[in-house]
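Take this structure first; my questions come after.
Missing here: one protein chain of the complex. Every other protein chain is in place.
Let's look at chain A:
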């Protein structure tokens, strides 16, 4: 599928590093994900108490989206930004934690706050709630990042007039291993929205 759209902004979070449009805005050494993501939230000026109630996958996706959307949201008007996200491990990291909480019949106290994150698309919901997005959204589970699929899906949403912009993301979190690659596709921008560029940015 040919495309007349561009990647206007992108964010990567991995190995205790937060990058926005290729520039490193936070890099930490020898810290676990909770401490890193807390510092990352402060670095981008996030003031949102609910962030600290989210599970690790949602924190990762939310922060990747926030780094981009904070400068791309019109607070006065409805924002037409669709969300297309994917990962490999679904919500397995939180699923395992929840399973642990209900596996002992003598100590059976299932947590409602953990249970609500036992679906991967909750992270898309968290982004939508924060930015009041009432748009198309989808969350896919693949073995690997699929730039071809992501490119085609985003292009379809844009070409069909279902949305003005698409925020795409690969947000993987399992057992303290994580990677987020989130990017915004729209008419304007300097990087052509095609499979090759998406793959290149993902690999950088």
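The working rule: a contact is a pair of C-beta atoms (placed from the backbone, for glycine too) under 8 Å apart; a residue touches a chain by one contact, two chains touch by 3 or more; residues count from 1.
The rule we apply is simple: contacts and distances are computed from a predicted model.
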The chain not rendered here carries, per UniProt and among "Acyl carrier protein", "Putrescine ABC transporter permease PotI", "Sarcosine oxidase subunit delta family protein" or "Carbon-monoxide dehydrogenase medium subunit", the name "Acyl carrier protein"
Chain not shown: contacting residue from A:44, A:116 or A:191
A:116
If the missing chain were put back, which residues of chain A would it touch?
38, 49, 51-53, 109-113, 116
